[in-house]
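If you scroll down you'll find the structure; I have some questions about it.
With one protein chain removed, the remaining protein chains of the complex are shown where they sit.
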Amino acid sequence: MTATSEGPAPEAPLVEHHVLEYPGGYTRSLGPALSAFFTGLRDGRLVGARTADGRVVVPPAEHDPRTAAPLGEWVEVGPAGTVTAWTWVANPKPGKHHLSGPFGFALVRPDGADTALVGVVDAGVPEVMSVGMRVAPRWARVRTGTIHDLEAWVPLADGAAPAPAPPNEAPEVGEEPVTRIVCPIRLEYEINAGIAPSRYLRGLAQRRIIGQRARDSDHVYVPPRGSDPMTGAPTEIEVEVGQTGTVTTFCITNIAGLSELAPPIPYVTAQVLLDGAATPWFGLVTGCDPTEVRMGMRVRAVWSEQAAPDARTLVGFEPTGEPDAPYEHWKDYA
Amino acid sequence: MGAVRTAVIGVGQTKHTAARHDVTMAGLVREAVLEALEDAGLDFADIDAVVVGKAPDTFEGVVMPELALADALGAVGKPLLRVHTAGSVGGSTAIVAAKHVMAGVADRVLVVAFEKQSESNATWGLTIPMPFTPPLVAGAGGYFAPLIRAYIRRSGAPSHIGHLVAVKDRLNALRNPKAHLHLPDITLEQVAESLLLWEPLRYLDTCPSSDGAMALVLASERAARSAPGPAAWVHGTAMRSEPTMFARRDQVNPQAGRDCAAAVYRQAGIGDPRRDLDCAEVYVPFSWYEPMWLENLGFCAPGEGWRLTEAGVTGFDGEIPWNPSGGVLSSNPIGASGLIRFGEAAQQVRGRAGGYQVPIRRGRALGHAYGGGSQFFAMWVVGAEPPA
Partner (left out) sequence: MRRVGIVSFAQLTSPRERRRNEVELVIPVVQEAVRASGIPKAEIGFTCSGSCDYLAGGPFSFVAGLDAVGAWPPIPESHVEADAAWALYEAWLVIRSGEADSALVYGFGKPSLGDVDEILGLQADPYTVAPLWPSATDLAAMAASAAIAAGVVDERQMAEAAAAARRAGLANPHAVVGEDVTAEELLARPVTRPPLRDADVAPVTDGSAAVVLAAEDLARRVCDRPVWITGIAHRIDTPSPGARDLTDVASARSAAAAAGVGDAPVDVAELSARHSHEVVLLRRALGVGSGTVVNPSGGALVADPVMSTGLIRIGEAAAAVRAGDAGRAVAHAASGPALQQNLVCVLEAD
């Protein structure tokens, strides 16, 4: 049983910002239990479900957590409740946490319920929070059937009665049940290219195409990922490959809008076997009419104006005008 | 095979459709699960372990959604395992479940695979641009269409072969009430005139995007003997993977697919799949993949697949029907599509395929799934009788 570690790299890897977000947010259809719950929130009520053994679970589960049986009897609970667990968020995240100031997260068991739901508590300071504290909903004035219709739980003085939900000020709120919610999920990353791809990308900035191979192999991989995929051996030897290659296969795309980077339709994407490389490069073929592209066509690199260490610096390939490469030379690669 | 003989004793699936606006993810999987449990004559309490498969979590925007589904799957207090092997995942999920039985750790395993693609959008989900990675500017079809072109070049197949599959599988789907697409008037001309998306692929050559779920109950021999309905016995299972790209990789007829088929045939004692199987449910998301996989799976020599398709060998009344259920071309909840193939193969040998039942003479059927850049393969052979 041994440990593995290696020395530091001489060069920092490239890092680029990345946003993972489905445009417009995920659309979540609700089904009967959650429809009852979100419709209740819109109407200023907390709704739970009664299980076969008489317990009340909130949010209303579709299926009994103990028996997996379907549930179908909805009951109003609360609105006041008791905190059964809590923590504190000192620095809310704009665009995610909907309260702008520090707040508590809590499990709140509404009166009449046997389970607790996750909620936010607008308590000002954490010293106010405790397990056992009494809280009541502060309802949003404009309620549209989202989790934020219950804007926050707020501390409730002993013996005080919770305030009823104010009239809903949302325009055009009907009696129809809420059947769908939209959940925006935006995650931000600083993606690290890794050691081998960083070398390749820095080569592109110099208009060079740099692949790598493992010590015991003459297979040059472009772009390199760090290993010879056939053996798993690290690719420690750098090899600059040619800027010309052969189209091994391709397709003409006639559908628009597949990528922000896609040119106007019709356009050609191809596998291009670079001279000296073991695997095809995949991307655009430009500089000729799409109908002129052929398997075996000889092509050369097209560079963007930018000299950046970025995959998009190598825009694609265009015909060289040389005679086509014979099928036998590249058929193993298509 | 393993020490414990294993069988499918329950199968259930949703009606596949573009968007299920009336259910949660839990509600969707429950429909399939309850149908499978009823088929097996079991309740949640009878299940020892649950295995869940689906494609990337980014489709629904839930990290490891099986965790949130534990109540709905009746998994609380039990083992729940999540498999993710790209497009082959539905098949891998069934195989991982079978290993629970074969290893002697569970008598009855619930297998579930699903996708609720309408929560987002499949094209987005499959081609999220990543920094430093050359963008897949032409979408998933743009990845596979060049491989189809390479196949046509190699085999000399005429251009209408894909359209034959597109029509055949959609006509098969008319026999299957659970299929997503029902296109009763489809013709070769209609396919040939549909929008050209990725030459040579046209709109009707490609699979739909579906919401749907599939569930199986797998059982040990002991448990299968007390099941109320017929069993589909597992005669062989295999998974094979190879890297996305390497020197001289045959992307059209991948070695991993050939090796996987050879392994599963060896286990099941199948010499010639065309003669020894009654039908095959094979992952064909683009029409041309039928002739390509006919060759990859050893139903014919390389270069001959299109001739079988053209001659109607894979037709519903053909010598070896492929995708009598309508296949992926008719229903494609991505993460479930492989399990649907595995489950439909089981339904055929159980004699439970209803309107798309094919004659069972040899007693065995193939279920197949693949994924990634044609690099992950999962297959099983199921039979009407227990393996020898």
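In order of appearance the chains are A and B, and numbering begins at 1 in each one.
The rule is simple: a contact is a pair of C-beta atoms (placed from the backbone, for glycine too) under 8 Å apart; a residue touches a chain by one contact, two chains touch by 3 or more.
This is a predicted model, so every value here is computed, not measured.
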item: Residue of A:Ala52, A:Val118 or A:Ile237 touching the missing chain in the full complex; value: A:Val118
item: Of B:Leu34, B:Met130, B:Leu171 or B:Val358, the residue in touch with the unshown chain; value: B:Met130
item: Residue in contact with the excluded chain [from A:Ala36, A:Ala61 or A:Val77]; value: A:Ala61
item: From A:Pro23, A:Gly54, A:Pro167 or A:Gly232, residue that would touch the chain that is not displayed; value: A:Gly232
item: Contacts of chain B with the absent chain, listed as residue ranges; value: 1-4, 24-25, 55-65, 67-71, 75-86, 92, 95-96, 99-100, 102-105, 125-126, 128, 130, 238-244, 246, 254-256, 259-260, 263, 372-373, 375-376
item: Residues of chain A in contact with the chain not shown; value: 1-6, 8-9, 12-13, 18, 20, 26, 28, 30, 34, 37, 57-59, 61, 65, 84-90, 93, 96-98, 105-109, 115-120, 126, 129, 131-132, 146-148, 181, 183, 185, 187-197, 225-234
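Here is the rule we use: only the chains that are shown with their structure count from here on.
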item: Approximate Å spacing (C-alpha centroids) for the pair chain A, chain B; value: 26
item: Touching residues (chain side chain B, partner chain A) in the complex; value: 19-24, 26-27, 30, 44, 58, 60-61, 71-74, 76, 118-121, 123-124, 127-139, 141-143, 145-150, 153-154, 195-201, 243-252
item: Touching residues (chain side chain A, partner chain B) in the complex; value: 14, 16-18, 20, 22-23, 26-31, 34, 61-68, 70, 179-180, 183, 185, 191, 193, 197, 201, 219, 221, 223, 228-230, 248-255, 258-262, 267, 269-271, 278-284, 295, 310-312, 331-334
